[in-house]
Structures are given as structure tokens and as C-alpha cells.
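Sharing a structure, written as C-alpha cells. Questions coming.
A single protein chain has been omitted from the complex, and every remaining protein chain is retained in its original position.
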Amino acid sequence: MELAGRLRGIFPPLVTPFTSEGALDLGAFEANLEAYAGTGLAGYLVLGSNGEANVLEESEKLELISSARRLAGGRPLLAGAGLESTRATIALVRKAADAGADGVLVLPPFYFRARMSDDALRRHFEAVAEASPVPVLLYSVPQVTGSSLSPALVAALARHPNLAGIKESSGDIALLGRIAAAAPLSFATMCGSGPVIYPALCVGARGGILAVACCSPRPAAALFDAYQSGDHARARRLQEELLPLAAAVTSGHGVAGLKAAMELAGLRGGSLREPLLPVPASVREELGALLRRAEAAA
Amino acid sequence: MELAGRLRGIFPPLVTPFTSEGALDLGAFEANLEAYAGTGLAGYLVLGSNGEANVLEESEKLELISSARRLAGGRPLLAGAGLESTRATIALVRKAADAGADGVLVLPPFYFRARMSDDALRRHFEAVAEASPVPVLLYSVPQVTGSSLSPALVAALARHPNLAGIKESSGDIALLGRIAAAAPLSFATMCGSGPVIYPALCVGARGGILAVACCSPRPAAALFDAYQSGDHARARRLQEELLPLAAAVTSGHGVAGLKAAMELAGLRGGSLREPLLPVPASVREELGALLRRAEAAA
Amino acid sequence: MELAGRLRGIFPPLVTPFTSEGALDLGAFEANLEAYAGTGLAGYLVLGSNGEANVLEESEKLELISSARRLAGGRPLLAGAGLESTRATIALVRKAADAGADGVLVLPPFYFRARMSDDALRRHFEAVAEASPVPVLLYSVPQVTGSSLSPALVAALARHPNLAGIKESSGDIALLGRIAAAAPLSFATMCGSGPVIYPALCVGARGGILAVACCSPRPAAALFDAYQSGDHARARRLQEELLPLAAAVTSGHGVAGLKAAMELAGLRGGSLREPLLPVPASVREELGALLRRAEAAA
Partner (left out) sequence: MELAGRLRGIFPPLVTPFTSEGALDLGAFEANLEAYAGTGLAGYLVLGSNGEANVLEESEKLELISSARRLAGGRPLLAGAGLESTRATIALVRKAADAGADGVLVLPPFYFRARMSDDALRRHFEAVAEASPVPVLLYSVPQVTGSSLSPALVAALARHPNLAGIKESSGDIALLGRIAAAAPLSFATMCGSGPVIYPALCVGARGGILAVACCSPRPAAALFDAYQSGDHARARRLQEELLPLAAAVTSGHGVAGLKAAMELAGLRGGSLREPLLPVPASVREELGALLRRAEAAA
């Protein structure tokens, strides 16, 4: 089956646990993948923003992909692979595919954000798509890059046979709806914002790649199932119960909050790489209460 | 019935037609109200942003309220009444109630936006609510004021017996959902953004106060009816067909676009007051195509 | 002498003192003007942002202009007169001139900021300049309106015989320098940001309309005099000593901070109109220290 057809349901953007000295803790990473089996998650993303890909060496990235590949079973495995230059992105995409990724998620370059016109980005993504051995997903994340990918750009790129979808993380439902409505069947719109996954599904998202699914996979998967079965009342209630946690582990406290929430949930968040700092005890308490609320709803 | 209970369904934020010399064209205003009867609209807002309240004299405002009152029949009539000082807002709110408004919509002061802390705004809205003879609705419109009303502020204000609801126009569905989930039954969350009215209903909005309903009342009302009857597929399709028009008459081309679309729809948009300029012919053509698409969907 | 030629040196944007009940305190306003005589100030602005013009009735505005006219002696008197529509601005400009203003300062309309293209603003300012009996100054204050007037727009308007200058309050020295370099001699560039008055003079400003001059007129005037006499070392030192106070009474604490600082300096700040709130005691202490530092430098 084509990758776009398999992009359906809830994917966690896997975190990268580090030891307290900042080394990669592959054991903890694999323990999480084992714990996720049977929770209703549809697939995995490795090396996204929540995977702290921005502070990983290339060798660490490839190790994580290989490890996830071993443990993903038949589930689709996506890997983040966007870098600042077209040539470096192409090189990494090829290695990611070799290491076992079924598809790659490509963040637009953003150091020179004022120069990233639709024209520059279209050439970039097309060059990457041409060169990639596996399907490419766009990654629109204005919190990082400073602006969303425009509907016109996405519509133009969606026609490329090797561009399989988008992770749209702006939280802007009108924008996501426009993208989903304009895209061909071969292009999957995935919501990247837990606080709006239910309304995103309502306007055409096929699933979500959600930080909150890393710490609360069951309620996230239950929300998707409720939507799929037409139970809007249950989906809305699950959204309401998940929203504060989903906001806390993204805009509220970031990866540090997400890793703390995972530890509280019995998973392995591990340490962060500096300059990221762990959340204080007061935030851990808040996260614990939000976790219990989310779990109680599922 | 309490006002909050009657805030359900689609309300147009009525435009204020001017003659080519910039005088108030009350005949055109009344012709629109007559045309709206029988289109499925639930009530009216006069003197909102789309009513160009920012350029109206007080006497013109009261004339418009009185006129709308005569023609609104039993439908609820809201009137915009926010000004820069608490004292001036209170004075206008009282006159608006005298002129026939069932409720008033109060924009927060925003000239000194950096000083409009939650504390300052809470005092302002509470003083207005205390003094107002009719229920008060908050108006959150960051496109004008520079920031949205925070969920914490809205939750605090929603407990006041004379605060009946909010027009939330940010388009941020997570924010609207948080507000709706936290509000008591006596407080109505109304969506002020046509491009997201369907997902807003999904997360708890009771209706919409939508520019697009001024030029395409039937499809807007049909979307609400589809949602109410549980026909999500039809609601989603109507949202998709309305979205480009709804965006064009707000973020795209503003009141000038809305008035042009109304003229194209056989309604009376009339002229603008300067410095607003009419849209060029090319935009009118674009609006015509979007209007036909929206009407065909209903 | 033409107004532009008299726009030189330091002008305070006069505050409007209110009684604790929110009524206009004209006695306090006049006491300040009397106190300013002999401090080296070159002229006055009434009804600027710091004059809380946004919460004044028209009758109060005209009373303030008349009062300032009586007490200004031969010094140039500017009056803020910008409103949301071209027609209302023209009407107010005429009344302000009748009441004694030598020139009017016109803020661009900003409720519909997204529509305020250079073309719309050019027509607006030209229509106001055509109709005004006294010279017009542009007022660029992105803190309020959301964007600065562009150098291209200002250059186009500067050629109009009745446009005498600009109050440029963005604090962007490159922008101010471009405007000053492109303007004809008949057009005065006045800096509206106390934290950068010295560098603004260096790149071509003819003077400043500065909140800090309301509470510390002597050091502000001394800085200008030092610059005029070529004493850059003294001008720079005065800038350093004034900067923290100038920031505190603008971006730091706004009009509330400015009024508190005036009271501490033995002037009459008076109360604010709500929803503005007074600064807490801790801020008053901070302002006292900054005032002493500024006064010690002059």
C-alpha cells in the first residue's frame, strides 16, 4: 500500500531520551517503543522536533531510525530529515531511507527565513522529492520556522508523485482545512497539534502526529477511533480532556514538559540536552494532574 | 428567555451602507434587513467591525440600532458599544439599550494595548456589566486589538450574571474550545470567523456572527442547520465551499470586499467611508465566482 | 516664520490630568504649563498619546487647546487631531485650528490596519492637509497603530505644502534617518522616542516630542542644547542618564508611569481615566530613583 494510504490515525513524535551526561539512551528509546505496542498508535515519527533532532549528530540519527525500524513492526515509520541546504537534506534523506524509514518529514530551511519565498521552497522540496528513495512529507511548523507553508505552495507540491503528505503543526484549522480540501487523494494531511486534533479531523485531516500521544497514547488513539466511528460527542469530550495536557507538553513547557510527563506516565523521557532545562517541580505536579485527567477520559 | 439562550445559530454583523458622499444610507440598511428575513438567520449584530462603527457618529449609531430594532422582529438584536474609556463605554451601552438593543458587544480598549492587562480588562468589563441595562458580550478580535482575550480572563468574567457571552473572532479553535469548555451554561460562545464556523461548532460554539452571512446568508444558515441535525458530512462540505468566500470578505479584502460581495448578491453594500477604498474590478470578479460557489452548495 | 522652521528643540507631549473622579482637571494642566516656562522647552504638543486623547470628548479637547494657547506664549503649539475617518479628522482639525493650534498632529486610522495601504494613507493625509487651515504633521507610532509610516509614503507626502513634518516614534533610527535624509527643508522630522533622541539628532531629527520631557524638562532640553553646540560627549552622557527614565515612562509603564513621575517631580500628573490603572508603589520608587539620576545629569 502507498505510504499516503497508511498515514491514518495517531503517530507519536518519539522523544530521544538522553542520559544525565547527555549521551543517547537507546535502551530507554526502545523501552518506549515496546510500551507503545498495543496502545492503538498507528505508526511512528522519529527525529521530529520533539525528538530533539536539532541537537543530534548524524550517526545518532541513523541509529535511532534503525532502532525504531526494528521495533516498529509493520507500522509506518517516518523520520525527520530537513536541514538548511538542499544538498545536505538530500544526503540525509537517502541515509534515512537506507536506515529503514518508510518516509521522511522535511522541515523547510529557516535560518534565512526572509528569503524562503514560495518559489525558493518549491524548488527545494521538489529537488528533495526527486532525489528521495522514499516518499516525502512537508513539515509546517511556524513556531520553529517563523511562518506556515502557504496553501498555494502545498497545493502545488501535493501534485508531485513523491510528496505524500504534510504535518501541519500551526494549529490554524482554517489553513489545515484549505490544505486538506485542495489536496489529491495521494496526499495525506496530518495534524501536528494535539489541542486541535478533533476539529482537524472534522475538516479533513487523516490523523495526527501529536506530542501528547507520547505520554498519553491511549486517550489520543481513543479520540481518533471515536471520530472514525462517527461518535462526535465522545471525540469532543476526549478533545476537551486532552487539550490542557496537549497544550502543556507543547506551547506550555515544550520537550522538557513532554519528557517529564512521560516519566510520570511510567515511560522513559530521560534527560534533555542543554541548553534545554528540565521543568521545575511545580510544573511536574501540574503535568501529573493533567495526565490523570487525560487518562481518566479514555 | 435569557439572552444567552437565544444566542444560537447564525447572526450577520450588519454592514452600514453609505451614499457616495459618505452619508448614512438608512434606506439601504433597511432593505438588507428586509432581504434577510426568511433566510434562516437567527438574529443580528449592528455596529460591529463590519458595520464600520469606528467611523460612525453617536447619533448615527443610535439611528441604526432603532432601525434594526424595528425590522428585527422577535430576533435578538446585539449592538457594538465598546469605546476607549470605561466611562464612555458605559454611557454608550445605556443609550444602545434605550434604542432597542437586546445585548451589547464590547470590544476591549486597545489604544494602549500594552497596558491592557487581564486585571485592567477585568475591571473594565465588570464595570460595564454592572452598569449595563442589557446583557454584555465580550468581543475578542486580535486583528483589531492586537491580542485575544485570554481563557483565564474570559472564565473569570463568564461568572458575572450580566455577561452573556463572547464573540471570539481570532480563528484559533483551541482557544475557542477552551473558552467554551470552561464557560457556564449562562454564557454563550459565538464564533466570529466564517472560515472556521464548522469546527468551532464541533468544539462548543453555539453559533456564529459571521461576515460571510451578510452576503451569503442561506449557505451560512444551512451549515448551522446541518451541524445541528448531526449531518457532519454536509456541514463539512458547506464549510469547504464557504471558506474561500468567508476568507475573502474578512482577512482577504475586509469590509470593502464584503460590501462588494453584497452588491453582487443583490443586496445593498453601499459605499465606504474614507480612508477605506473600494476593491478593484479584479477583486469583484473573484468575489463573484466565490459567491456563486457558496450559493451552489446550499 | 513657517511652522516647520519653528519645529526645533524639545516639546513635551502634555499629559491631561484628571481628578480622582475622572473629570478634566484644567487647573492642574495649567499649573504644569506654568512650571514648564523657563525650563528650556521649545513648544508644546497637546492631545498626543500621552495626553490620553483617545478618552477625551471633543469639548474637552478644544478646552485643552484653548488653555494651552493662552499659556504657550509665543511657543509653537501642536494639537493631536487624528480620528478614524477622513471626514471626522478634517472636522476636528478645523476646530483645533480655531481653538489656537499652530499645527495638528495626525495619527493614521488604524482600526482596519490591514487596509491602510500606502495608497489609502496618502489619500487620507492629502485630504486632511488640503482641508486644514494650519500645517499638518504626520504621526508614526507603531506601538499604537501596528506599523510605521513607510519612508516612501513620507517622502511622497513631504512634498505637500501643508505637510510640515512628522513625529516619528518607532525608535527605529535607520527609518528616522531615511525620512530625514529624503525630506525637503520645509519638512521637519521630530523624534518621538526619548531613549534615542541623541542618535536621532545625529541622523537628522530637528528635535524631539518626548514623554520624558514632561517629567524632566531640564535634562531633555540640556541634551538638545549640548547637541546643538557640538558637545557630543555631553549629549551622549545625558542620553545615557535619561534613557532608563525615558524607557520607564513609555514602553515600561506608559502614561501611568509618566503621571507618577510628574507627581514625584513636583508637577501635576493627576489621575488616569479607566481602564488605565495607576502604577504600584514599587514602580513609583523605581521612578523616583530614575528621576533623581536624570536630574543629577543636567
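A, B and C are the chain letters, set down in written order, and residue numbers restart from 1 in every chain.
Simple rule for what comes next: contacts are C-beta pairs under 8 Å (C-beta built on N, C-alpha and C of every residue); 3 or more make two chains touch, one makes a residue touch a chain.
Bear in mind the structure is a predicted one, so any value in this text is a computation, not a measurement.
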Using the touch definition given at the top, which of the shown chains does the missing chain touch? A, C
Contact with the hidden chain (one of C:A114, C:C202 or C:L277): C:C202
From the list C:R69, C:H160 or C:R236, pick the residue that touches the absent chain. C:R236
Looking beyond the chains shown, say which of A:R115, A:R159 or A:R292 touches the absent one. A:R115
Of the residues in chain A, which ones touch the absent chain? 22, 49, 54-55, 57, 84-88, 109, 111-117, 119-121, 123-124, 127, 143-144, 146, 251, 254-256, 273-277
Hey, which chain C residues sit against the chain that's not shown? 171-174, 177-178, 181, 193, 195-196, 198-200, 202-204, 230, 232, 236, 239-240, 243, 247
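Note that in this section only the chains that are shown with their structure count from here on.
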So which chains are sitting against chain A and chain B at once? none
Highest contact count belongs to chain pair B-C
Averaging over Cα atoms per chain, report the distance between chain A and chain C in Å. 50
If I count partner chains per residue in chain A, which residues reach a count of at least 2? none
